[in-house]
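I'd like to ask you about the structure that follows.
Just one protein chain is left out here, and the rest sit where they should.
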Amino acid sequence: MFKKILVANRGESAVRVLRACREMEIPGVAIYSDPDRSNLHVRYADEAYRVGPAPARDSYLRMDTILEIAKKCGADAIHPGYGFLSENPEFARLCATSGVVFIGPSPEAIRSMGDKVEARKLMEAAGVSVVPGVTSELDDEAAIKEIKRIGLPVMVKAAAGGGGKGMRLVTEESQIASALRGARSEAQSAFGNPAIYIERALQRARHIEVQVLGDKHGNLIHVGERDCSIQRRHQKVIEECPAPGLSDDLRKRIHAEGVKAAKAVDYEGAGTVEFLLDQSGEFYFLEMNTRIQVEHAITERTTGIDLVKAQIRIAAGEPLWIKQEDVVLRGVALECRIYAEDPFNNFMPSPGVITVFREPGGAGVRLDSGVYDGFKVPMEYDPMVAKLIAHGGNREEAIERCTRALREFTIKGIRTSIPFHLRVMKNPTFIKGDVDTTFIEREFLSKGLSEERTHDEVALVTACVAAFRRDQAKALELASGRNGGEDSPWKIAGRQAALRRI
Amino acid sequence: MFKKILVANRGESAVRVLRACREMEIPGVAIYSDPDRSNLHVRYADEAYRVGPAPARDSYLRMDTILEIAKKCGADAIHPGYGFLSENPEFARLCATSGVVFIGPSPEAIRSMGDKVEARKLMEAAGVSVVPGVTSELDDEAAIKEIKRIGLPVMVKAAAGGGGKGMRLVTEESQIASALRGARSEAQSAFGNPAIYIERALQRARHIEVQVLGDKHGNLIHVGERDCSIQRRHQKVIEECPAPGLSDDLRKRIHAEGVKAAKAVDYEGAGTVEFLLDQSGEFYFLEMNTRIQVEHAITERTTGIDLVKAQIRIAAGEPLWIKQEDVVLRGVALECRIYAEDPFNNFMPSPGVITVFREPGGAGVRLDSGVYDGFKVPMEYDPMVAKLIAHGGNREEAIERCTRALREFTIKGIRTSIPFHLRVMKNPTFIKGDVDTTFIEREFLSKGLSEERTHDEVALVTACVAAFRRDQAKALELASGRNGGEDSPWKIAGRQAALRRI
Amino acid sequence: MIYHVTLEGNDHVIDVSEIEPNVYRVSVDGNERVVDAHATERTVYSLIIGGESIEANVVERQGGFQMTIEGDFYDLDVVDERRRVLNRAETAGGAGAADIKAQMPGKVLKVLVEPGQAVEVGQGVIVLEAMKMENEIKSPTTGTVKEVAVETGQAVESGQRLVLVE
Partner (left out) sequence: MIYHVTLEGNDHVIDVSEIEPNVYRVSVDGNERVVDAHATERTVYSLIIGGESIEANVVERQGGFQMTIEGDFYDLDVVDERRRVLNRAETAGGAGAADIKAQMPGKVLKVLVEPGQAVEVGQGVIVLEAMKMENEIKSPTTGTVKEVAVETGQAVESGQRLVLVE
């Protein structure tokens, strides 16, 4: 087993991996950019080293600096978490040449699946259905021709893409030119590569993904599937394991296709094969994520398998210790991604200092977060502050628990998406399990989203009690002989800060 | 189903029940004594009413006041939690005559199992093995005769007892007289009844208990067993589900005896039948707890059954929705009871204000607590502040997770038993599963327990950095024209409090 | 003590007096109730009003309070009698200008308007980037752009003026 693992990530993702290290009694090393010095992952690690200034390209994406730190501190393996360098084949290759184990698949697997056009070709060759479209790079003229052949609606997608960037939906012919231009320019700026490809746009499809685990000895199994249809701007918001309402037969066929896709690239470690399932029950390969995903925790909850520890054991060369028939799901797990954003103000980011952080607890609740009471959520990085995972004996209980936990979860000082998640939990379409990737748009955004202020009376009363207490305290201070008026708020704040700083 | 449930308890126990109410969408009502006004259970409830001053006999044990509140607010059921009125047959009877459902077994079942002498008789009649001893009330003369007949060592126990009170171990003849006197006097003051009985003392026995669920329609099943051998002063400290190292045959026989015992009193609701398992593999009925227990959560974690919701459904008249064969345990769960006490100072209670409360999270961790950051742990009640439940695919993983979670769990301002739990997790005897009720005494108390201060250097450095920052801040204040020396700490504290109070 | 409170454009007169520590008699527009209010975590109140238990997170701001109750946000102006008279005098000379400020720290990606341009309610004026997301800042009022206080590429702090519309 490894002697020391460096975690090349930050926040919740890094804490998740460091937890696995602690359980395995492997020392864990954190890296941090300047604004992240007091981040929980730094405090959680056994060792911590500065990696650079705030911008990711100067810190968490600096492959050379990270490898240097690994060497300096004697780490013999690097876990990339999710995001940043986790799907960078060059980094995986550099690790290998530097004699440090990259905890993840081979550079070749990352590269083939990272190039969406190449991945489509590979899958077609392996006999996995892909969304009908064009599997080659196209100039604009050829693209227009192909769009007409495939028939509207289509998706224009970045070949080097992922994460919803460089994507355009085309429903009318007049949109074609601007969609091509927009997708190319976004792809260029996001991935440094303007290549695009065309796929038929599936209407009201569901996003179903298969979790796989493969070892270095040719064993590869699936670990069930997840439904991640609840998305906003192509970003997952709520995920569920297992996917609701699939027939046993369909479920088995999706699992088999997931395994087939992963085997086509001799996949090692934990990975996810994503499919679109259309209304007719047909499903198509969408892409493969060659890393652990944000939503892996719901699979852990229903299967009892710790996927991050599995990644580490596999990377250390252990053969898979579980067989396909050992994978048995129990109950239903939901994940809500809690963002620092204001759902009632167009999901505007809401960075700032968390003044109260009271976590949900009790039966069936798991919380993964990278923040704490008093933490300043930085504006430089992804706004996800926590993942709430709720489990129940069945889907109904999972929703009840999730609702209960969301109500318990108190984060003050910043605005969060918690009230939005609560509305999804109460939404009849969601409760029926009748979800697809247009769910949020159809059920919420198109109808407008506003706060339900049902406690005006309480607000009025509380404001006046607070004002009264402030005024009484002031009067008391005056009476005690001090001239409160002399103290500017700044001086008081300064004194308080000085006291706090000891 | 009930329209409103009053929870006749406080702290963690009340929060646990209120969580179940929220999940079932039944309004929950809290009661509170004066020092508990800001307790989490009060804040968690939909409604809250004062029940009396601090002493339990004037508040949480006031049956009349509690029933009055229930009537006033329209609660049609009362959940007693654990402790306080949960095993009081008179309260169960009063509820019935007041037309409020008592969520628990019948007054008759509580009464027969509450009288330890009667319970022994009932069990013997039902064919359940009891610890060899004398099942009748004895005067001192008769007691001495019986002790000699049974042979030393023996336990002298309060007939009305429970919770480790009114118990004396007698290993030498010279101790008999004082043991009888001591047990009687403690029994009189704790239970208002000096009656005692005699049992043979089993050497190095394990405490194994069977969780049962019975409905009002004659169905009764077991929900697995737990090992609660890790005790200090007859109080459980760490519990485990399932019990480690039992043969399948032994496990089945214990389950069967548990069901037999519960059926003997037509048990309704959730209850626990406790056994002592001796070194030879023989086991004996010890007592039955006719309520939900503190350690119920580990059974919930391995079986997936929410026992508190089950209690509520059963009390509302639902027939059992699970059959014996549906009860399947997965993995291993451990519970650590976190007390506000100093393990390095003879487990001295440590009430006070919690200044930092950072909860453990991540895979396999459940936390049940009744406190929060800034909460003042009162000196008037039980010192348990939280229950940490850790689950793993096997015992090894459960211990790893528990260790990891204990290290994450940061409670400052008061001292807690967390460091003691960490030592148990690292103890080779515990890791082997070789536990019995003398474990803590043998492995820790008899060897002495002291802190391992391995961070003297860090402490020295930190103290000076803190002093330096304080002195710099003071100098800065002086430089800014204010005479810092004029402000007594009290005045500064007063101003701060005034500011905080708004 | 009497306070004048404005919530969502509606004015209320509220009278508060302390009955015993942490217990208040509060009369809202003449309706009286007893409120048991305890401060718990730094900014959180636990309230019991007629048996109902509820929490409010309260933060003071210039001239009032902001709070969240069960996840929803409330913003209230609170003034006592004396301050109210003073405020009236001060604002008598003011106009209905809309000072559009940054609601979070970020970077200006685009400036969508220029001085002298007419804007409508809801029209985008600035695109700010924060936390890897682009956010269009909209005008809360109809009027004319008097000033554009920032330029493309500039880093701004929360509360900093972006655009002035009159």
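For reference, chains read A, B and C in written order, and residue numbers begin at 1 within each chain.
The rule we apply is simple: a residue touches a chain if its C-beta (ideal position, glycine included) is under 8 Å from a C-beta of that chain, and two chains touch if they have at least 3 such contacts.
Small disclaimer: the values here were computed from a predicted structure and weren't measured.
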Missing chain: touched chains present in the view: A, B
Residue of B:177, B:431 or B:467 in touch with the missing chain, whole complex considered: B:467
Residue, one of B:4, B:50, B:121 or B:358, that touches the chain absent here: B:358
Among B:142, B:177, B:379 or B:476, residue touching the chain not depicted: B:379
Candidate in contact with the missing chain, chosen from A:30, A:138, A:213 or A:461: A:30
Residues belonging to chain B that touch the chain removed from view: 340-341, 344-346, 348-352, 355-356, 358, 379-383, 407, 410, 412-413, 415, 418-419, 422, 451-468, 470-472
Interface with the undisplayed chain - residues on chain A: 30, 37-38, 42-49, 73, 372-375, 500-502
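The definition used in the following text is that only the chains that are shown with their structure count from here on.
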Most distant chain from chain A, judged by the mean position of its C-alpha atoms: B
Distance from the mean Cα position of chain C to that of chain A, given in whole angstrom: 32
Centroid spacing, where centroids are CA-atom means, of chain B and chain C in whole angstrom: 47
Rounded Å distance, chain A centre to chain B centre (Cα mean): 38
Contacts with two or more other chains, residues of chain A listed in rising order: 356, 358, 407, 466, 470
Per-residue multi-chain contacts in chain C, two or more chains: 41-42, 55, 58, 60
